[in-house]
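What you see is the complex with one protein chain gone and the rest in place.
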């Protein structure tokens, strides 16, 4: 039997984060889940992560650590907007699930990250499906972890395409652009799956949802529940006919890189100071700036393979 | 006989600007050509415009006015980069044509613009295929021209796509973003054709060039000459297999709006202060910012119709 | 008899601008007055300038040209704040004087500036007591005037001191920082008198006002009238016990440079992009940036000499 790779998932658990967690729990040895400020109220996110572990039947087996509740430069109420309009008040499609039995682990997410990387040098892959605050802060607190992290998979940014939270920016990078900049400049090997990959390859329309419902598993039921609000939001705001699964797509790419049909190494950087472009991700496809190529950018996905993975995950959760 | 619409062309004449001028001379009553700083040395641009009029057989019939030689905030040598690498040293594919007989008109481009708009209120359409310095300065000097301009066609910016001079910006908007901002906020009705329209619909590959050469007119010979450098540049820098015709595409759209197969009214704005994004054009497709929709953005072109127009123009120049 | 120097005064005529105009009319051959957007409604400023000429007994002898009504990047209502709170609704201490007989000259201020500089090359000194929009636009429209301008005196900015309109910026530079930047980088020889010179050396307290009133001339009466509002404003906002005379101080320095007891040539630049510091004037006293020294900055005034000049001016207007 092949041993599963060790990962830590950093998440602002709401909506698609949960399916990404289920996917990661399916394909990886998940050492822990760290929570960072983002989608909805922080403590709700923590509960969502704990509940999702329970859904996967792994309650008590995967520790959940609380991390930074707000972005680096989130001063007072400024610059941190939660998105209950996208994911529902509870971030779970207004499902208002019961509280999980498992409680958060003691200690700060950033210390857990640092210690675990040092404990398994070269073995801990990071799956980042949230603003990059926790990961940036780990790098800043202990830069010696950098060479010990083999790969970091990031859902975030756009590759010369329309953003989601503003026209110029994707939500995760927009919430904490300083953190994104720190991480992108860290020299950790990175794969980035941008928002446009999600709108092009991850959408599940009504037919897909019916097929998923037909699985009639605990996993498929959970999928249906948590996607109730985002379906409506996508139709009205993004003019997208279905639910979007950026975090699950990222987790799937991390699990099976071969579902990426196209990717290239580019220089990627983050705008901090623009009046209209804070959080914009520059992807220098034609190498006009002649700067260091620091990120492998996903540019194509085998949609069928991705869908098959998603179905496998949901089918397996009985 | 239908009377032709009156236009003024504002251009930094080099490369494709010349074919756009030929196109405009073919379809419009061109009241004058104004030159703004951009592609190559200013005086060379003036000569290129004069020569192009001569090629069209209209020497002495269309006045050429010198305007602003540098962008608004072009201080010293800062922030104005000419692009002889794209268009050749003379901006004409290194053709080094003889000087035209016609000389520039007396007076400043901006005063010609203001006077002509007042002379024919509601009749002067503007075709802008250069940094927007002249047009912005006309608006600032005399804001009363604004309601008298029925439409302004702009080649510039990108619609959520890769730029050409930097990853985040298209050349015309990047050279003078302050001017672009002034123009976009002016309340003049605007149609914008971005760089991504050009790369998607205007490219002429080797086969197209052969077909054009086969026309064996003075027009087709001129087309071949001035495109010698840009063909190589596009292959090596933009990974594009052919020559690009952004300005001609814009002139064609102005002449026959029906070749636009798709367009929408969006809020468009320009980033001035970004460290990575100066000159970036924000196009708010999903109306996330809920701001005034100020620009009709071209999103699709009937390529065959465009090509037919180009061939008509080149064929007609004997 | 010594011939007076030729000057053009650029002004947003309200409050102390009027006394500066009287001062300039006293000491110089004033070729014209150009009006730029600033203190109060533009047309009111034009009337204020015309009225002031009449007060000086020179009605019809000094042309007044209308220039730019708004700053370069003043888009819609953004970024141009008038200050009727400082100068009264009419900019004249709520005096609501009758309209002058003289009317504005035909033509745009910027063209008058350009033509006059070319007419008297090397002879036209500029006195700038307003946002620098007109002067910047003249330089941009015709850069060949630069070497023909012997000196430009500017009231604006601060020399490492508290601003007046914001903590970091003085009003004239803050209204149109882009214009200020264009002018400071133009290579015209410049003397700058900052706001802190005004608060340190130009304040007229109650005793001074009584002495001025005692002159009992038309000039002294006018001075008393137009200073009615600013006296209260200074006490409540700037904690200054008296009226401030930045523009008159500048005009006096231009007329008699020897009243400057201290001045040095420094590198001066303007911040455009700061979130808190737009319009801030950097004065590099210790040459830390090692950039071109472009401005002679006034650092000390002979207060008695200045006061004597003011009294001479007001006394002479019978």
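Should a chain be cited, it is by its letter among A, B and C, assigned in written order, with residues numbered from 1 in that chain.
The definition used in the following text is that contacts are C-beta pairs under 8 Å (C-beta built on N, C-alpha and C of every residue); 3 or more make two chains touch, one makes a residue touch a chain.
These figures come from a predicted structure and were not determined experimentally.
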{"item": "Visible contact partners (per top-of-document touch definition) of the missing chain", "value": "A, C"}
{"item": "Residue among C:61, C:144 or C:160 touching the omitted chain", "value": "C:160"}
{"item": "Residue of C:152, C:175, C:272 or C:295 in touch with the missing chain, whole complex considered", "value": "C:272"}
{"item": "Of A:19, A:72 or A:154, the residue in touch with the unshown chain", "value": "A:72"}
{"item": "Contact with the hidden chain (one of A:29, A:273, A:286 or A:316)", "value": "A:273"}
{"item": "Residues of chain A (touch criterion as defined above) contacting the omitted chain", "value": "68-70, 72-73, 75-76, 108, 110, 137, 140-143, 178, 181-182, 185, 272-273"}
{"item": "Where the unshown chain meets chain C, residue by residue", "value": "160-163, 165-168, 237-239, 269-277, 280, 282-286, 288-289"}
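The working rule: only the chains that are shown with their structure count from here on.
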{"item": "Chain contact graph, described as a line, ring, star, complete graph or other shape", "value": "line"}
{"item": "Per-chain Cα centre nearest the global Cα centre, belonging to chain", "value": "B"}
{"item": "Distance from the mean Cα position of chain C to that of chain B, given in whole angstrom", "value": "41"}
{"item": "Inter-centroid spacing, chain C versus chain A (mean Cα positions, whole Å)", "value": "57"}
{"item": "Distance from chain B to chain A - Cα centre to Cα centre, in angstrom", "value": "42"}
{"item": "Junction residues of chain A, two or more chains touched", "value": "273"}
